[in-house]
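Note that one protein chain of the assembly has been removed; the remaining protein chains are unaltered in position.
And then chain A:
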Amino acid sequence: MTITINRLARRFADFRALDDVSLSIAPGEFVALLGPSGSGKTTLLRILAGLDFPDSGDLLQDGRDLLQVSARDRGVGLVFQHYALFRHMTVFENVAFGLRVRPRARRPSKAEIAERVDKLLKRVQLDGMAARYPAQLSGGQRQRVALARALAIEPSLLLLDEPFGALDAQVRVALRRWLRHLHEEMGLTTVFVTHDQEEALELADRVVVMNRGRIEQVGTPDEIYQQPATPFVFEFIGKSNKVPVRIHGARLQAGDQRFEADALEGLADGSAVAYVRPEHLALSTTPLENGWKATLRHVYLSGSVAHLELDVPGLGQTLEAELGGEEAQRRSLQAGMTVTVQPRHLTVFPLDGKTGEPDLARRRVVHPRYGQAALARWR
């Protein structure tokens, strides 16, 4: 069951909630819609559920026009951010609701309904809770009731709106692993909305990063993290250093340093912006010719990772580097030390000459060339 989203647009007064969004969702896929609030991810989810309709664009399910199908007949399972359990019904009645409201011809018998609800409650590990009311349950339990209720109608598509947003950190991690297992067991096509990158990267097969009503990038969690396609993805996902640079004769001028790389061949001269992940900055305590000279401002040891704050006078800015906590201790890195910093992996977006905006089409991933001596001494 493939879902094709084609050029969807949705406006609310002057606000573009969705702006030319296209996406294809394969059968059995687990897709995360990731973005800050106002990025359009919830609007897209509501359109998939049939609770909202686009101003233009198509939504197809195996070639069938879903926009002609009302929310009632779409057969989509939806778990609301705050669960939206029926507060005056027991857990059992909540889960049975979708079966009870069916037209008589398609409605299962009482015994069948009871059997199916029992099965679902077992599946979400809530057997024994059937007679409780939503107000008597914990957040995690409510969440699972909402899930069981959505699954009761045997949906062809499961939609989850910020499924873990209202839960404690601990419950959240446990529940999302459980949800991932459940997905692997049932193989149900699932789309969930989140603003939490960790959640998206850990859970999803594919992540759709959204910003201001547009899709910034679609890719596997690994692709999203390792090869961000746009400056927004760089800034939104993981940590990164943003460094203004100039491209000059296929070389990268960054502050007082000039880096050579094959990837720069063919790029016109001009201003550009480069992004470097903290773990892609290599440090050397012995002075090297190639690389920024920097003062180590702070070493923050957080568990297994050491975050380093580097003052780089040649760039006129602070950079953040990251390395293993053990390694930082082994090399006895301390605040106040002078180090040489070498970026190993940069992503460069040349700036458009007219607008001054990063030109996504000319994006380059740059691995600067360093002399043999530098490589030998690195680490």
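Everything that follows uses one rule, which is that contacts are C-beta pairs under 8 Å (C-beta built on N, C-alpha and C of every residue); 3 or more make two chains touch, one makes a residue touch a chain; residues count from 1.
In the analysis below, contacts and distances are computed from a predicted model.
A.B. asks: For the chain that is missing from this picture, which UniProt protein name fits: "Acetyl-coenzyme A carboxylase carboxyl transferase subunit alpha", "Sulfate ABC transporter permease subunit CysW", "MoxR-like ATPase" or "Septum site-determining protein MinD"?
C.D. replies: Of the names offered in "Acetyl-coenzyme A carboxylase carboxyl transferase subunit alpha", "Sulfate ABC transporter permease subunit CysW", "MoxR-like ATPase" or "Septum site-determining protein MinD", the absent chain's UniProt record gives "Sulfate ABC transporter permease subunit CysW".
A.B. asks: Looking at the full complex, which residue from A:Arg72, A:Arg104 or A:Lys354 touches the chain that isn't shown here?
C.D. replies: If we include the chain that is not displayed, A:Arg72 is the one touching it.
A.B. asks: Write down which of A:Gly38, A:Gly139 or A:Gly219 is the residue touching the left-out chain.
C.D. replies: The single option touching the absent chain is A:Gly139.
A.B. asks: Taking the full complex into account, find the residue in A:Leu85, A:Leu175 or A:Leu267 that is in contact with the omitted chain.
C.D. replies: Residue touching the absent chain, from the options given: A:Leu85.
A.B. asks: What does the interface between chain A and the hidden chain look like in terms of residue numbers?
C.D. replies: With respect to the unshown chain, the touching residues of chain A are 49-51, 71-78, 80, 82-88, 97-98, 101-102, 133-135, 139, 142, 149-150, 152-153, 166.
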